[in-house]
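First the structure, which I've put down as structure tokens, then a few questions once you've had a look.
Here the complex is missing one protein chain, while the rest keep their positions.
Our next item is chain A:
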Amino acid sequence: MSRDKSKLLYAETHEWVDVAEEGGQKIATIGISGFAIEQLNDLVYMELPEVGKTIDAGEEFGEVESVKAVSPLYSPVGGEVIEVHAELPDNLDQLNDDPYDFGWIVKLKIADESALENLMDFAAYEKQCAESG
């Protein structure tokens, strides 16, 4: 499976969301964009949430840490954490090469789809990245 970054939704804070339907439930898979990973550089640590935790849209669900700084990860959409990518924190170097497939961080069972309307499509997100240089 290969995720097409041009078909994902993006938050201003650089998280991507892939929404899929699984067994009648809307599931959001969340990661951080290739642009963000490039900006962060030299990743050293990632903190994941616990499975079962409920997160609101815009709430911090974890953090990613580079040599220089800690960056909170904000959930673009609210819901219950149903799965976390447990191998990711030990393989952060692979996040650089593959932010959209190997780089998924959490899966949420979406509680309220309305937050998805506030997200950007790929073209709008690319424009934001170009402007922030």
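One rule holds for everything that comes next: a contact is a pair of C-beta atoms (placed from the backbone, for glycine too) under 8 Å apart; a residue touches a chain by one contact, two chains touch by 3 or more; residues count from 1.
Please note the rule applied: contacts and distances are computed from a predicted model.
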Checklist line | Absent chain [UniProt protein name; select from "Carbon-monoxide dehydrogenase small subunit", "ABC transporter ATP-binding protein", "Cytochrome bo(3) ubiquinol oxidase subunit 3" or "Aminomethyltransferase"] | finding: "Aminomethyltransferase"
Note to self: Touching the hidden chain in the complete assembly: which of A:8, A:57, A:73 or A:108 does that?
What the structure shows: A:73
Margin query: By the contact criterion defined above, which parts of chain A meet the unshown chain? Give residue numbers in ascending order.
Written below: 12-15, 32, 36, 40-42, 44-45, 47, 63-68, 70-74, 131-132
